[in-house]
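Of the protein chains in this complex, all but one are displayed in their positions.
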Amino acid sequence: MTAMRARTARAWLWGVAGIIVLAILWEGYKWLGPADGVVIGGARVLPRTSDLAMPHVWDMAGRLFENVTRAETSGPLWLAVASAALVTLGIAAVGWLVGVVVGIGLSLVMLRWRIAEWGLLPWIVLSQTVPLIAFAPVVKSWGSRVVIGSFEWQDWMSVALIASYLAFFPIAIGALRGLQSPDTIHLELMHTYGIGWWKTLGRLRFPASVPYLLPALRLGAANAVIGAVVAEVSTGLQGGIGRILIQYAGQASGDPAKAWGPIFGAIVLGLVAAGSVALLGVILKNYRRVEVGT
Amino acid sequence: DGTDDASGGGGDELTSVKLQLQWLPQGQFAGYFAAVDQGFFEEEGLDVEIIPSGGDIVPQDALANGDVDYAIAWVPKVLGSIEAGANLTNIAQIFQRSGTLQVSWADSGIDSVADFEGKKIGSWGFGNEWEIFAAMAAEGLDSSTVEIITQDFNMNAFLQGDIDAAQAMTYNEYAQLLEAVDPDTGELYTEDDFNVISYQDTVGAMLQDAIWADTERLESDEAYQETTVKFLKAVIKGWIFAADDPQAASDITIAAGSGWGPSHELWMVNETNKLIWPAPDGIGVIDEAAWNQTVEGALSAVNETGASPITEEPPASAWSNEWIQKALDELTADGVDVTGEGFAPIDVELVEGGN
Amino acid sequence: MSAVTVRARSGPRDLRWLQVVAPLAVGVIVLGAWQFLVSVVGVSEYLLPSPASIAEQFVAFFPSIVQASGITGLNALIGLVGGSLIGVLLAALASRWSPIDGMTAPVVASLAVIPIVALAPVLNTMFGADSQFSRQFIAGLASFVPVFLNTLRGFRQTRAVHRDLMTAYAASSGQVLRTVTLPTARPFIFTGIRIASSLAVISALVAEYFGGPRGGLGGLISTSAASSAYARAWAYVVASIVLGLLFYVATLALERLATRHGSPS
Amino acid sequence: MSDTLSAPAVTVAGVDKTFETREGLVHALEAIDLEVKAGEFVSLIGPSGCGKSTLMRLIADLDQPTAGTVSVFGKTAKQARLDQDYGIAFQQAGLLPWRTVAQNVGLPLELHGVAGRAARVAELLDMVGLTDFAGRYPDQLSGGMQQRVAIARSLAEKPSLLLMDEPFGALDEMTRERMQTELVRICAETGAAVVFVTHSIPEAVYLSDRVVVMSPRPGRIREIVPMRLDQTQDRTDALREDTSYFEMITAVREALHGGAPTTRGVETR
Partner (left out) sequence: MSDTLSAPAVTVAGVDKTFETREGLVHALEAIDLEVKAGEFVSLIGPSGCGKSTLMRLIADLDQPTAGTVSVFGKTAKQARLDQDYGIAFQQAGLLPWRTVAQNVGLPLELHGVAGRAARVAELLDMVGLTDFAGRYPDQLSGGMQQRVAIARSLAEKPSLLLMDEPFGALDEMTRERMQTELVRICAETGAAVVFVTHSIPEAVYLSDRVVVMSPRPGRIREIVPMRLDQTQDRTDALREDTSYFEMITAVREALHGGAPTTRGVETR
């Protein structure tokens, strides 16, 4: 137990060291590198070192604690980034949930009928080669047409839908692999017990899929965040991190460090999303045991 | 969406109206935000929701698809959409002048469009490039004679020399340059550091921010017609407010969600006012000559893939002064000055980063 | 990002034709329904261009599509190759020295969750908006993550019996790398590259939305959409799907080649 | 179930089994006739690929014969499966890793909604000597223990027939001997018939009433060697050093090697 804690501590220490090394590399290169970067054969393979291109690490960090603008109404930058990240997190979570339902649903259909697997799987793979940024406005436009009773489609739902489009893919693939993972011996055992497809699903296939499903869900969460941010930028949804990302990018000429705030925010947001799914793994730890070969 | 609600409007009930902007909330749209904030729309019985757009939302398409009731968009872009099948009408030409500049370094020798040849010319794309091609066409240059570089959201590409002449709006990107620090001096850049070519001074100049409405509904939907006039009246009042008190208008847009700093915002409102006022025929009235110049420019502009925004004259329904005139008449009757005769821009001092 | 292997279970011989026909049938049904929506139900072409008009635009703009695919495809390819090389190299170092493993972990985890849209503007400033490099760099970043993670996993798959054998042979570390470690990792490396392939294309394309030289598929999609030429925009989208698929199939073929005799005995 | 006990546990009559593979037809079993009496212990032995597993799978209704019939306690194999007339164990224990030992043993009872589950599980764990390990997970057990859990599971519903496909194949010799002794005891206690697949001649000899020796391609029954070890005789460990035991081993070896005894072997006997 203590050995394990020591290992976790060491992992964290090295991780922090990695970030420090990155910062040192950044500053070191900025200090030593040519102002116009390193150009080899017409391509600038190492970046420019101007303050505009590479703000100092301390400027980027310090900017987080200054106010967003001079206006009295504005608070510190980190607060603006954090609250925007929370909005995006909420949308991404909805997108992730939809992705989970759709992904697992698809995997069940493909599991049940092999012809469905043959028919759908290539398209599911193909779906991820579609540049969805090109679709965001279309989704928003179609969404705005959806009115069912008192339910009216909101713009954030378009963003969540796009997030789910990125999230469902690893989940569908991972779930399918996991559901197909039980050994023949286990499947045949269930057969000898004379129980049907659904009961086998519940008692065998779902529990057995956990080790595959967890990384897929984590990947799905990271994808949902990425999708949400892209869709926010594309549809111009207010309030989220995508919005301040373009907003501050627009102010980067006069305030270069400011543009990095939402970038750090997006990273933390992605890590938080992926990390919270990893917590699921703790709850389901008994389902991650593997049988040692006899 | 607004389609059904726009026909309400009787009694105390407000008619809901959706207005699609062409970018994030900012001083460029101060008049509309002011009209909301000051209750001008409400006075007209309207409940207006302003919908900002992001990178890829095409405002005129949101309108053509029926997502919104009115949209703000540049004329040459909408002409393309009309040719592609959208049925839209320009009901008010809010910006009388083009605010587009092409900025180069003072020592670059790029003083006119004719000097573009062989240079790296910046543009945002998204249909913002037609003025460049139209102006070049007038100088006998085609798009293959320059290298077009897509600009992103800031002026860094220009500041670092990736672009020889960058596209800039008087009210936004030009200010971004003046808010940036010159690494050589440690001070902000000044206007003397740059050469500025204004498209307003070229035959490439095209009409920009206009209010667009759905042509069919304008023709057949009486409630929409009524709403349109009311809407325009409130908008005019909003822009008059912005002209009278740019500082207040600037504060309003910031409160409405603009992310710019106060000095940049005030600059933007002030420069926007200059594009609108004075308006001798009344704010929003479409000048036929300017319209024709825009159409001609759009017909002559050819981009690097060989595409033009339009290949034939737009239909007559593409613009109409009928509604703005009604609005102007009603306001004039109430004693409102809609020409901005006494308009005087203020002086705005920009600070670093626009803060 | 873990390896996502997509390999259909192969069925008995007499059903194999179904494996080809089934996805085609799904495609035809979807396209048919789409065309039906537009031409019979009457959804406006403005809102949803029909497959027929997209095909028509595809043909009409074919030369420009090929040229644009060439630009975006080259960016993606350079990014994919560069990102994969660095990914494999860094994974080799990380598998060898655990401090490097520990230090790269947070950086790679961050790269795995960062949206391209967030990085594109600053990369343009850093590397210059007048060259394709920042797009290649973005495609490289996107490729790097799955290649690195899979390769690292591959380097850890070396079987104890093989390691013991090499010790018994008193083999040098170079020999061990060449004869055991690399061949064991090879299928994992190629799986990483396959996953990276379509990511590289999408990333290179999306990066075009954020400035730089024109002419690529991403720029043309946005330009066409901005001028309401939706059928043309879709034609470019189709081209980008084909390009992504091309990358995927090419790397899949590579992977199949690499794993032909990779199954452990 | 008790009314079926008068019928033979297993009757295999004229069974053929062919598999279609990419390389063509594989004739796995040909003209198999076999009867296993209630309570009888029958081992199947033969070289790899001779169809032992296939034959067992036909009895378990995990596969269907191409020709011929398989009946279990006078019913079709399928009916017997649905009636849970048999318990089954494989070479791999095949425990569900996310279930504790007790939950694994109780699985068939749970699936069939049998009442009094806890008591039965306790009884079974006691029988295989794993009472102290009820709450452990499979990965916390040694291979031998896992196999015992699997055997307890196969006995959960008191089947009158046990099907076992090399259940001790992965165990080391000493554990294996212990498990064999235990199996003999359990069979005696429950009176179940057993069809037992193995590669080990000593194992087959030690356990069985009859040893079915098979030959490969196509799988046929070459000889059925009745064990002269008296059924009533205690199968203690001492038996393993008994002369009659070695004689039986030699008999099975010779049957396996094609019936022709090697000269010297006969000589020295």
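Going in written order, the chains are labelled A, B, C and D, and every chain counts its residues from 1.
Throughout what follows, contacts are C-beta pairs under 8 Å (C-beta built on N, C-alpha and C of every residue); 3 or more make two chains touch, one makes a residue touch a chain.
Being a predicted model, the structure only gives us computed values, none of them experimental.
Participant: For the chain that's been dropped from view, list the shown partners it touches.
Facilitator: Computed over the complete complex, the missing chain touches C, D.
Participant: So one chain is hidden, and I want to know which residue out of C:A52, C:A105 or C:A171 touches that hidden chain in the complete assembly.
Facilitator: C:A171
Participant: Could you please point out the chain C residues that touch the chain left off the display?
Facilitator: 159, 161-162, 164-165, 167-171, 175, 179-180, 183, 186, 261-265
Participant: Spell out, residue by residue, where the missing chain touches chain D.
Facilitator: The missing chain touches chain D at positions 47-48, 142-143, 172-175, 199-202, 236-243, 246, 250, 253, 256-257, 261-269.
The rule we apply is simple: only the chains that are shown with their structure count from here on.
Participant: Count the C-beta pairs in contact for A-B and for A-C, then report the pair with the higher count.
Facilitator: Result: the pair with more contacts is A-C.
Participant: Averaging only over C-alpha atoms, locate the centres of chain A and chain C and give their separation in whole Å.
Facilitator: The answer is 17 Å.
Participant: Rounded to the nearest whole Å, what is the centre-to-centre distance of chain A and chain D, using the mean of the C-alpha atoms as each centre?
Facilitator: Taking the average C-alpha coordinate of chain A and of chain D, the gap between them is 51 Å.
Participant: I need the residues of chain D touching at least two other chains; which ones are they?
Facilitator: Correct list: empty.
Participant: I need the residues of chain B touching at least two other chains; which ones are they?
Facilitator: 55-56, 58, 61, 65, 152-154, 156, 160
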